[in-house]
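With one protein chain withheld, the remaining protein chains of the complex are depicted in position.
Naming follows writing order (A and B), and every chain is counted from residue 1.
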Amino acid sequence: MRRFFKQGFFVLALFCAVLGAQLNPSNTALAAVDTFEFATPEQQQRFRRMSDEFRCPMCQNTNLTGSNGGVAEDLRREIYLMIIDGKTDDEIEQFMFERYGDFVFYRPRLTIETILLWFGPLLFFIMGAWIVMGIVRRAKASSSEPVELNEVEQERLRNLLDTVKDRD
Amino acid sequence: MLPELGHFSLILAFCLCAILGTIPLIGAGTGNRLWISLARPLTAGVFVFLSLCLLILGYSFVTDDFSVQFVAQHSNSLLPMQYKITAVWGGHEGSFLFWTWMLAGWMLAVSIFSKAMPDDFVARVLGIMGLIGAGYTMFMIATSNPFDRVLPISPIDGADLNSALQDFGFIIHPPSLYMGYVGFSVVFAFAIAALMSGRLDSAWARWSRPWANAAWAILTIGIALGSWWAYYELGWGGWWAWDPVENPPMINWLLGTALIHSLAVTEKRGVFKSWTVLLAIMAFAASLLGTFITRSGLLTSVHAFASDPTRGIYILGFLGFVVGGSLLLFAFRAPLMKSEFSFGAISREVFLLANNIILVVASAAILLGTLYPMVYQAVSGGELLSVGPPYFNIIFVPLMSVLVILLGMGSVSRWKKTSIDYLKKQLMWVAIAAIVLGLVIPLALTLEFRIGATIATALGLWVVFGIIHDVWVKIGNKASKLAGLKSLAISYWGMQIAHFGFAVILMGAGLTSIYSIEKSVLLSPNQTVELGNYEFLFEGTEHLSGPNYEAERATFQVLRDGAFVRELHPEKRVYTASLTPSTEMAIDAGFTRDLFITLGEERESGAWSMSLYIKPFVRWVWLGAILMALGAVVAVTDKRYRNLKVKALAANAAESKSKKEALRPVST
Partner (left out) sequence: MSRLKLFAPVIGFLVLAVMLWRGLYLDPRTLPSVLIDKPLPDFELQTVELGDQIIGKADLPDEPFLLNVWGSYCLPCLQENPILMAAAEQDVVPIVGVNYKDKLNLAQLWLEDNGSPFEFSILDESGRLGIDLGVYGAPETFVIDGNGVIRYKHIGVIDYEAWEDEIMPAIAAVKAETGQ
């Protein structure tokens, strides 16, 4: 038990560290700060969703929200203007596609080329389910003995547990 | 002179690894006691020389020896001391040395805490790890030597450490991530040693389990730290980005999770042996794949100018040798393992199998999404495609939801056979309570119905109530409840704590994704902005000089319903050596919500642009991870993992007697 506390202590220390995130003053943010005014909260949410789902073309791997780079800033402004202008999501996506291609979509569009991407996981899942089914069927065939513990076994189990405890 | 000594001891470490990877293995094969007995001393030697390498590199950093290229690239004479030390793992070469040293650390731990195991088995385990170490050290000597010098003209000062890495989170995140990553090579070595010796029995599973749990716990913490670090570093409230660099640890974690569950079945019931071995190999392969992806620059450098593929080729060759070889060994040896299927269609075994399948499916899906752009580019002749968070969330969230439902059923069901009526009796009220409170709680907290929040809360509560119910039932037939609590096995508590942690993550992730709010505004000094229930009063900024940066520091008063909550100080910094600007966000962390402010830039007449965020329950994501790790650590301390020799023999004898086996697991 003592050992358990010793090891637990380390984890608890981390626990406290996480709660007090402001332990260190050095939180280097790289994200953008815009001050666009929106007419409705819906517009703001659309803007945030789109800046989240479009990839910043010039960055290593971040969305428009996460980048302060030149193009990202301009693209956010364009998206903002289009939203204010009443453009639909589809129109904005088309605008981006015509200029930067499939590369800007973090949510790849469903095309012939991405069928495997979108349905691959489902395929894996079906394969997995099939394997489980197969094993269960084989298992069923080979196990016929009763396994729910009866009274006598319950008693034996309790004895066994007690002896294990004594040994420990 | 010292860096040359470091280089020399790196070469010595390689030589010792190479000997360790051959002599004891051959000895174990031929039964040569002398050769077998070399494993432990050689391991100690490897650890000593790699430690020496690390110390010398650290010393070069501390003494500002910019004639060492790695130091010149990642340090600066003005860098604060703690960051000079952590800069050791602030770049490719140093972090790889650190990684290899971690491996040596695990090897040393195995050689110390394996007194109860047969010597030839230990020799095999250490030999295999020695081979891995030989691969790593050779990689360093050949392609990424941290002791390379810039001579004869050495730079006067260093280029400074990337400002994002000058941070407390960075001090602890990579070590723990690496340690977890590398820890899976222990389990891998156990599996391969078992394959080689044909000793794939419950004893093997029992020996492996503490190591698997330990590695898994550390990896969990490592990933959580990475997420926490990204959260306050990136400055827009994201805590998981599904980046190609983040995905391999996630894949590794999922496979590791599958592995610790599968090991449990193998230990307790002697089934799924070959599957467990395969998982051990896959988890290790995932850690190597992660190394490959991050170190070769593959997938990460979209517009980086053609990177040198040598490193990638080397790691890939190593990956092919180790993993390909292991899988071949597996293919030839697996038929020797008897697989018995003595369990019913509804039983703990089947739930754990389903858990494994879902975790492997999730890993495969993440791997697919991570590598798809690369394959697409190769097949389409250069067209680019991005696969990002929206894709991964769509795939991952449903899979995890199914997993959680199975978790609730699996952890109350019994080994061998469980009846549907029994499950229904155990879980019906748990399910009803979870659904009802899942509906009510988010609604009561926010007055806003969102189906996602309901599902996340209900799933989390499903696990929590399941745990409470199960504990209640387990202590129900004891004379006193307190005595009942004491009688439950340590490893049972470990499991429940970890599952509880998982539920906490689930609820935190769901609620914070759905209910976070934010606002971006332009404020002049002494102006106020409202967000949610909070008011933020911007008092203005002042100039500040740090050790290696200049900063503008803002002061905010945070008020809630007119009452003062606290003062926050976001900063805008410029690092003097690299002239890179960066924004230091200010966070008020809380159990139920985080408030944070990111400073933009100064506009006309002292007005600043800024973003303010409220993120409810975001801490739960990391608290849950800590609980999961805690659970695994608690499980390791179970007494049955100590003094293993006696028990292992007993376990071997017990294996044939399935009746006895059927009784034992209930104790845990």
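Convention: contacts are C-beta pairs under 8 Å (C-beta built on N, C-alpha and C of every residue); 3 or more make two chains touch, one makes a residue touch a chain.
Fair warning: this is a prediction, and the values are worked out from it, not measured in the lab.
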{"item": "Which displayed chains the unshown chain touches", "value": "A, B"}
{"item": "Selected residue (touches chain absent from view) among B:Gln377, B:Ser524 or B:Thr592", "value": "B:Gln377"}
{"item": "From B:Phe96, B:Phe168, B:Phe330 or B:Phe351, residue that would touch the chain that is not displayed", "value": "B:Phe330"}
{"item": "Absent-chain interface as seen on chain A, which is shown", "value": "57-58, 69-71, 74-75, 78, 97-103"}
{"item": "For chain B, residues in touch with the removed chain", "value": "274, 278, 281-282, 285, 292, 296, 298-299, 301-307, 309, 312-313, 316, 319-320, 323-324, 327-328, 330-331, 334-335, 371, 374-375, 377-378, 382-384"}
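Going forward, only the chains that are shown with their structure count from here on.
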{"item": "Cα-centroid distance, chain A relative to chain B, in whole angstrom", "value": "14"}
{"item": "Chain A-facing residues of chain B, complex", "value": "163-164, 166-169, 221, 224, 228, 232-236, 238, 241, 243-244, 300-304, 340-345, 347, 349-350, 353-354, 357-358, 360-361, 364-365, 368-369, 372, 376, 380, 383-391, 394-395, 399, 414-417, 419, 487, 490, 518, 520-522, 569, 571, 573, 582-589, 591, 594, 598-601, 609-611, 619, 622-623, 626, 629-630, 633-634, 636-637, 639-640, 662-664, 666-667"}
{"item": "Residues on chain A engaged by chain B in the complex (per definition of touch)", "value": "3-4, 7-8, 11-12, 14-15, 18-36, 48, 52-53, 55, 58, 60-63, 65-66, 101-108, 113-114, 116-117, 120-121, 124-125, 128-129, 131-132, 135-136, 138-143, 145, 147-149, 153, 156-157, 160-161, 164-165, 168"}
